[in-house]
Each structure stands twice: as C-alpha cells, then as structure tokens.
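One protein chain is absent from this view; the other protein chains keep their places.
Chain IDs A and B follow the sequence of writing; residue 1 opens each chain.
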Amino acid sequence: MSLFDPGLNPSAYYPGTLPPEWPGGYWIHWGVFVVIILAFVLLMAMGFIWLERREVGRFQARLGPNRVGPFGVLQPVADAIKVLTKEDIIPAKGDKLVYWLAPVVAFVPALMVFAVVPFQDGALLADLNIGILYVVAISSVSVVGVFMAGWSSNNKYSLLGAMRAVSQVVSYEIPLGLSILGVVVLTGSLSLNSIVEAQHIPFILLQPLGFLIYLAAAAAEINRTPFDLLEADSEIVAGFHTEYSGMKFALFYLVEYCEVLAVSVIVTTLFLAGWKGPLLPPLLWFLIKVFGVFAVIVWVRATVPRLRVDQVMAFAWKCLLPLALINLLITGIQVLVWPEILPWAAVFLNLAIMVVLILLWSKFFKLGGGRVEV
Amino acid sequence: MKFERYGAGIARGMVVTLKHLFRRPVTTQYPEERLTVSRRIRGNELIWDRERCTGCATCAKSCPQGAIRIVTSPGEENDYIVEEFRVDSGYCIFCGLCVESCPYEALFMGYIYERARYRRRELVLSKEELLTSEKKQPSGYARPKVEAALPPQTLLLDRDGVKE
Partner (left out) sequence: MVIKTEPFVVNIGPAHPSTHGVFRMRATLDGEVILDIEPVFGYLHRGIEKLAEERTYTQIIPLTDRLDYLASMSNNLAYVLAVEKLAGIAAPERAEYLRVIMAELQRIASHLIGVGAFLNDCGAFMTPILYMIREREKILDLFEMVSGQRLTYNYMRIGGVSHDIPEEFLPALDKFIKGMPGFIDEYDQLLQENEILLARSKGVGILSGEQAINISASGPVLRASGIKWDIRKVDPYSIYDRFEFEMPTGSAGDCYDRYRVRVEEMRQSVRILKQAVEKLPPGEVRSEVSHLVRPPAGEAYGHIESPRGELGFYLVSDNSIAPYRFHVRAPSLLNLTALREMVVGWKVADVLAIFGSIDICMGEVDR
C-alpha cells in the first residue's frame, strides 16, 4: 500500500481527518491546497510588508508609504518590480552552485511549514500526527541556506555574519522546542489540528510563560528585533546577504517575511486557539489573530534597541532554557497530579508562577560579558 | 549586567509607542501641501531694484565669497551707470551680508527656495534676470517694510499639540 498509488484512499492512514466526500481522492486535495497555500503565503507576505511599513511609520509620528496605489497598498509590488530589474551579480571566485542554491534552500522550508496548519476545522493539507515536531524540524533547515549564502560569497564578513546567524538560531532551537512541549502536554497530541480542537480556553491563559518564551525564541530564530544583529545598520558587516542582488536578494527578503508569517500562524494555532471564535467565520478569525500577532511583533521592533551577540547567547542559555524547563515541569505536575485544577485555577496559578520566576531571574542573572582584558 | 527593572522598562517604552499610534502624524505631503516660509527667509536668489541702485558696489565688497561682479562707468550727472551686475547664485552662500550692507536698500533676498536647474551656467544671474518684477517676491530679510506685508510662517508648534 504505497502512498504514490493515485487510486488509494489515504483515510486509511489518517482516520477521521480527510472529509470523506472529497471527489477525486488525495491528489486533487493536495493540488487544491498547494494552490491555496501558495496564494495565501505570497499574498500575506506582501500584506505583511505593507503593514509593517505603515505601522512602523505611525509609531514614529509619520505616514508610511502612500504614493503607490491607495494607501500605498501596491508598494510591495513596486519593490518587487524594482528588485527584478537589477543586475544579477555573481562573485567570481565564489562557489557558484552553492551561491545559486542558497536562497532556494532558505525559502522552501518556510513554505513547507504551512502544510500542517489548520485554516479551518479540518482544512489543512496533511493532518500529520507529528504536526508540531514537523514544524520545528523543517524550520531549522532554512539556517543551512543562510550558511550556504555566507560561505559561497567568498567574503569574510559574510562568513562572520553567517556564523553568527547559525549560532544564534541553533541556540534558540532548544527553548523553542521546550516551550512548545508545555502545550503538547496539555493537549496530549502533537497534531496541530488536535491542539486547536482541545483549546476550550486559549492556551495563552494556561501557559503565559510558555507564550513569552516562544515569542522570544521565535523572534530570535527569524532575526527580528531585538535579536536582529545580522541586519543591523550600524554594524560593520551587512550580513550574509551582502553579495546578493536582484531576485536572489528579493528571495531572502521574502524568506524573512514568510518566516515571520509562519511564526505568527504557529503562535495563533498553539496559543490563541486558531480559527475558533464566536460570530464571524473561522477564516476571518484566523486572519485577525495572525495580523494581531504580527502587529505585536512590529510594535516590539519599533520600540526596543538591539542586543549584542554575547548578550543574545547569554539570554538563550542562561535565561530562556531554565525557564522553559521549569515551565515544562510545572505543566507536567499539573496535568499528572492535579488534573482537576484545570482550567481556571491553573490560569491564576501559572500567572503567579510566571511573575515569581521573572522576578527571580531578573535579580540573579547577568546578561553578557563585560570588558575583556587585552 | 543584570536584567534590571524586571521587564517593566520595556513595557513602559511600548506604551509610549502605542500612544503615538493614535496621534496625528506630522508629515506634510509635499508637493501637494506647502508650508509658508518665514518672512525673513534668505531664499535662493537676489532681486535688484535698478532705480535705487547707485553702483557703489558695497554689496560686492561685503560678500565673503566674491560672488557679485559689478562693472560701472561714469555717467553724466556725476553718478555711475551700472553696465554689468552679475551674481553667481551657485557660488553664493546666501548669508545675506550684501543685503544688510546696501545703504540704499536696492538689493533684496528672494522668497522662493525651489530654483533647481539642470545646468550650472543657468545659476548665474545676469543683470536682466536680477531685476524686480511682479513675478518675483522679495523676502523681508533686513527690509522691514517688505517683511510687514508677507504672510506669517506656519509653525510646527501650532500643529503638534502641547503636552502639559
């Protein structure tokens, strides 16, 4: 029984998830959803670019772009056209195949994350029963693309920037995974559809500390402020995409927005109860929540300065990792030993524990090294 | 370096940014909206009143750059005829010392600031281009009578609120 046999009905493998009256079998379902996901990702990425520039402008007491199209809505299109007409430069001594492949390797995992995300009740490309594990695993492949970009540019500053990016991403994988485990323990399953189904109250109330840790770790994974030392304007290196121009650079830029879209979507699914909500259609609730999470991420970017690289590492290993472990421990204890305090008593208990832990950590941990004796 | 203030510092900062989201932005949509400039603006050109000028060349002597070139010849009634009066407005630094020092109030600074040209030689103003006309508005720098007739300046203080 192979999956590549087109006549087979895969609900034998995934019981109860595919709507049984879907005509044409699995491949039509797959084709329709691929088109939907591609359209969704590309349109939303453009919408995010527009929203970020307008919102950051309003935070800074000015208007964002408003010349191209009404309210500047066509600004991402104008940017895309500009970028397409630029000359494509390839470094002479660099590794050409790796140079060409790097943006592709960075972009494809960001798209593949959307395969397991439920847009509505049961509407997803593939309801894998290892959903969230798949998400975490796939999203760490894009850092290989970043490193390939840095290496093949034949430029020691790009290589430095790429190595910093790799170390940052790898360090923040661990708190990322551990903070998700709290949600998984509460649900009892790794599949994203079941996680949304199980949220009778949104998990942000039950896991406030997990939410904050996930947001911080995800922001560090995708190189957003306050961890954006790669794209820092005032650093001496321009990062791993120094030598890229034209469409390849546009692909890296798109990767950043697709990754932030992926993070917003995952946060909505895990912590904010996905498509659930009264009155409005579920897809609209989903979009509202995704835009809301993105608005918070942009708000943080507009306000907060950035950390230095050793402070970033110290934050991951000394602050987020122990907190994530303690969060997991407490959630495990609550689920195993005290299942009857769920849900409402647990909300207040978890909030109190989060406040105590943040106070403790703020008093006692040191953010980064000081001056080195030369 | 400890993580002082327990995260409250970042939260307070974010409240400030949030408040700005609801305020009116201070952008002016140039070129559709233009602000009225100051009445004493030292604009990008010079305007010369030929009737009052006597060719004394005090303005040329007081220019730090030497951007004014005056050539005169003696006339009949013991005065000077100005043959050439040329200002290189690309070399001029618009300090206004010439306008201040003219004893007969025959020279004015311009009021407009949008005088970009494609060729550098078009920036040199010859005698005819410097003459006053109805199209050219002189500014009130060192000329109180002209200043009194111009409209007041738009100020950002009037548009952006005063916080107590």
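Note that contacts are C-beta pairs under 8 Å (C-beta built on N, C-alpha and C of every residue); 3 or more make two chains touch, one makes a residue touch a chain.
Given the structure is predicted, the values throughout are model-derived calculations rather than measurements.
Asker: Could you tell me which of A:Ser153, A:Thr225 or A:Asn327 touches the chain that is not displayed?
Answerer: Going through A:Ser153, A:Thr225 or A:Asn327 one by one, A:Thr225 is the residue touching the chain not shown.
Asker: Looking at A:Arg54, A:His241 or A:Arg301, which residue reaches the missing chain?
Answerer: Selected residue, touching the omitted chain: A:Arg301.
Asker: Which candidate, B:Cys56, B:Val71 or B:Leu97, sits in contact with the chain we can't see?
Answerer: B:Leu97
Asker: List the residues of subunit B that touch the chain left out of this view.
Answerer: So the residues of subunit B touching the missing chain come out as 1, 3-5, 7-10, 12-13, 15-17, 20, 26, 37-42, 62-64, 93-97, 100-101, 109, 139, 141-142, 147, 152-153, 155-157, 160-164.
Asker: With the missing chain put back, which residues of subunit A would touch it? List them for me.
Answerer: Touching the missing chain: residues 56, 59-62, 156, 225-226, 228-229, 232-236, 301-311, 367-368, 370-374.
In this text, only the chains that are shown with their structure count from here on.
Asker: Quick check: how many Å separate the C-alpha centres of subunit A and subunit B?
Answerer: Distance between chain centres, rounded to whole Å: 52 Å.
Asker: Which stretch or stretches of subunit B touch subunit A in the complex?
Answerer: Against subunit A, subunit B makes touches at 1-7, 10, 13-14, 16-18, 20-21, 23, 25-27.
Asker: Sort out for me which residues of subunit A touch subunit B in the complex.
Answerer: Where subunit A meets subunit B, its residues are 55, 57-63, 299-300, 302-304, 311, 319, 358-359, 361-368, 370.
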